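In what follows, a structure is listed as structure tokens, so that the remarks can point back to it.
All protein chains but one are shown in place.
Now for chain A:
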Amino acid sequence: MADAASRQRAASPLTVNGFLRATEIDTRMLGMLGALAVIWIGFHLASGGTFLTPRNLWNLSVQSASIAVMATGMVLVIVTRNIDLSVGSMLGFIGMTMGVMQAEWLPTIWGYDHPLTWIVALAFGVGVGVAIGALHGWVIAYLGVPAFIVTLGGLLAWRGGAWWVTSGRTVAPMDGTFALIGGGVQGSIGAAASWAIALAACAAILAGLWFGRLRRRSFGFPLRPLWAEGVLGLLGCGAVLAAVAVFNTYPWPSRVAERWAEANGTVVPEGGFAHGLAIPVLVALAVGVGMTFLATRTRFGRYVFAIGGNPEAAELAGVDVAWVKMKVFMLMGGLVALGAAISTARLNAATNAQGQLDELYVIAAAVIGGTSLAGGAGTIAGAMIGAVVMQSLQSGMVLMGLDTPLQNIVVGLVLVVAVWVDTMYRGRKA
């Protein structure tokens, strides 16, 4: 203990190793961010300077949101040594039920654009998602059918179910308020509110570092050097402020801005109205924070990881393994409902084919983000970055004008290579 502390104190900010040890930055996470930077810069150069623009980055954030939300749940599913192949079909089914709810059932009760419509439809969707997850989880945890099989069945069954709800008919349009969940001009919160959220996030980062330090000191544990805390705070706040600054420089389309200004009796300011953070991105970030809290700060999260590390040991230690597994699938179902809300709202329609192949993107995001298919290891933040990596590849290739089949080939290759690199990294560490 004493020598660990002194080693840490001696860590110099001038060497890479010393810097990493002192700041306790996860090298894996750093590697992923590095890979993301390479992808972004590569596409920026290859696409003739269209990738790293506020417009594209804003779109990227919105397009990643649905997969990112679901990937956070998939991390816990995979950490407990399970898999969920049914998320895409569940998304289709839940999206369809939410669509029918708000576009066909609820309007017969209280007419169109009632202020309660969106929340009732969303709550209903989340309820359906949790119920489906509970069904999957119960069969997996209590009846002992492998998750691969149960959710493979779910993949077929819920896609069929999605068709059944309306006999294949597309449901549109969504409720006006509900559609905001999907982003777009109205579904963004604007510059001022975005700055406010950024400042709140910075305050939270600094407070977290400060209280963490106080707490460690009160128990007499080794502390990070002060400069390392400072660097962490600076990096965290810098990233938040930079992201918001980028989103705030993406203006509304000028026609939309003019029409809005006219309707509200003002003029369009210099530079136009800024988009700021999109609502689906806020949803994804909130889910990310909430899921990270759940995974690292609660008993439930601790049990999820312990089960992944050694299910028998968890059972012998008194953990109710079956119930924890069932809850993980319920959580996955609820998150799929949020993903379905984002995706249907963005399309402003619920279609039969919605979410097709999403299960694979979600699993890929989690795995690229460092979740081990052997169970027991993975982070929420990593999975969300994984979702952004997947989306960056896709939208970058679209910008470059690559054909869809070629895009799929590249995404497939990247997935395999990413896991290979990760396997080597783990092998070297162990």
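Miscellaneous remarks
Criterion: a contact is a pair of C-beta atoms (placed from the backbone, for glycine too) under 8 Å apart; a residue touches a chain by one contact, two chains touch by 3 or more; residues count from 1.
Definition applied: contacts and distances are computed from a predicted model.
Not every chain of the complex appears here, and the one that does not is recorded in UniProt as "Monosaccharide ABC transporter ATP-binding protein, CUT2 family", selected from "Transcriptional activator ChrR", "Carbon monoxide dehydrogenase subunit G", "Multisubunit sodium/proton antiporter, MrpF subunit" or "Monosaccharide ABC transporter ATP-binding protein, CUT2 family". From the options A:Ile149, A:Ala200 or A:Ala313, the residue with contact to the chain not on display is A:Ala313.
Listed residues A:Thr27, A:Thr298, A:Asn408 or A:Thr423: the one in touch with the omitted chain is A:Thr298.
Mapped onto chain A, the interface with the missing chain covers residues 1, 3-4, 215-216, 218-219, 221, 293, 296-299, 301-302, 305-310, 312-320, 376-377, 430.
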